[in-house]
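Every protein chain of the complex appears in place save one, which is left out.
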Amino acid sequence: MFSTVISPRFYETDAFGHINNIVVAGWFETGREAIFRVFTPELDPQKLPLILARIEVDFVAQIYYGSEVEIRTGIEKFGRTSFIVVQEAWQKGELVARGRAVQVYFNHDTQQSEPLPAAYRDVLEQHLVGAADS
Amino acid sequence: MFSTVISPRFYETDAFGHINNIVVAGWFETGREAIFRVFTPELDPQKLPLILARIEVDFVAQIYYGSEVEIRTGIEKFGRTSFIVVQEAWQKGELVARGRAVQVYFNHDTQQSEPLPAAYRDVLEQHLVGAADS
Amino acid sequence: MFSTVISPRFYETDAFGHINNIVVAGWFETGREAIFRVFTPELDPQKLPLILARIEVDFVAQIYYGSEVEIRTGIEKFGRTSFIVVQEAWQKGELVARGRAVQVYFNHDTQQSEPLPAAYRDVLEQHLVGAADS
Partner (left out) sequence: MFSTVISPRFYETDAFGHINNIVVAGWFETGREAIFRVFTPELDPQKLPLILARIEVDFVAQIYYGSEVEIRTGIEKFGRTSFIVVQEAWQKGELVARGRAVQVYFNHDTQQSEPLPAAYRDVLEQHLVGAADS
């Protein structure tokens, strides 16, 4: 799985004293940047042929300000024009959140989804999560 | 269903030129404030006995800066200590996103979930969504 | 002055239990949308010939979740290619923050600032703040 380390920011806390839930959805987007780089190594938004169709986040434990969070990102499975990303957030050795994202291969010019080219699929397959029970 | 009107903000757009997906997860939190008020009419975070266990968002259509978005929020069903919220986002007469959120009745002092008191359930039941197929 | 009413969102609070300071800078951007509409009534980002050169925010009092905030926005003075916006945030009858923003009239094609056309200036002058001591 790809690994991205996040330092929680003060403005990401909320009045409950922990990291706000919605922020975690944002961190998972950030974790998916490792996947975006498969399509555009320089992360040029104009060259990113993906849109997001769905997200799911399970909030497993409270996430605290003051210690780093690791976002782990892998591929769960492939559809014809889309693929499912699985993600986990870990803090201090504990799983604190899990997520899924459905990314669609998308032609921004025609505004249509298209079959995921084999060249990209081959790269992404290297990041398939074995027992995708997360 | 509860209705909350959101004016998209410029900083909520992203480089694709539309509203960023993660922002929609935030708007759905805002839509759930109508439910938070059932528990704390003055929206005092210290008196809000809910935590969020899970969210799902389906991104149905692009959301544009420059016109209002209506967030509709209702209850799908009740568990013993939790309930499922269903939400929709509408812009210019079009359904642009759908969401679900699992809210857990939670005692912040004991850090434990507790059965949802009948008094709250009675109020929330008035907002049950009939054919909860969204 | 233009007036924009903001309902603070739960995710805009921070661990101090109030609205995070940085959020206020965002709300002031939202307050300036009334000015953006002078240049593009439909708020089309592609037609917005302004960039932001500078912001200042004075945090006067704590801002609470649970009650509305009014953002007041006016023009302090004009330069050749820019103008200064003054802003205030009010909650429950109390001034809670003050801000200034320097907006530059900007040609996104040439990536150069340009003199502010008189037609725009005439409209904006109607929103000049008399005693600009804020």
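First chain written, first letter: the chains are A, B and C, and each begins at residue 1.
Everything below uses one rule, namely that contacts are C-beta pairs under 8 Å (C-beta built on N, C-alpha and C of every residue); 3 or more make two chains touch, one makes a residue touch a chain.
This one's a predicted model, so the numbers in the text were calculated from it and none came from an experiment.
J.: Just name the one of A:Thr13, A:Thr73, A:Gln87 or A:Gln103 that touches the chain not displayed here.
T.: Hidden-chain contact among the options goes to A:Thr13.
J.: Looking at the whole complex, which of C:Val57, C:Ile84, C:Leu116 or C:Val129 touches the chain that is not displayed?
T.: Hidden-chain contact among the options goes to C:Val57.
J.: Residues of chain B in contact with the chain that isn't shown?
T.: Considering the whole complex, chain B reaches the absent chain at 10-11, 13-15, 17-18, 20-23, 65.
J.: Given the full complex, what residues of chain A touch the hidden partner chain?
T.: Spelled out for chain A, the touching residues are 7, 9-11, 13, 17, 26, 29-30, 33, 36, 42-46, 65-66.
J.: When the complex is taken as a whole, what residues of chain C touch the one chain not shown?
T.: Residues in contact with the chain left out: 14-16, 21-22, 25-26, 29, 45-46, 51-59, 108.
Just so we're on the same page, only the chains that are shown with their structure count from here on.
J.: Same or different: do the copies chain B and chain C touch each other through matching residue numbers, with over half of them shared?
T.: Over half of the interface numbering overlaps between copies: same.
J.: Where the CA atoms of chain A average out and where those of chain C average out, how many Å apart are those spots?
T.: It comes to 34 Å between the two C-alpha centres.
J.: Distance between chain B and chain C based on Cα centroids, please, to the nearest Å.
T.: Here the centre of chain C sits 29 Å away from the centre of chain B.
J.: Quick one: which residues in chain A touch 2 or more of the other chains?
T.: Those would be 14-15, 21-22.
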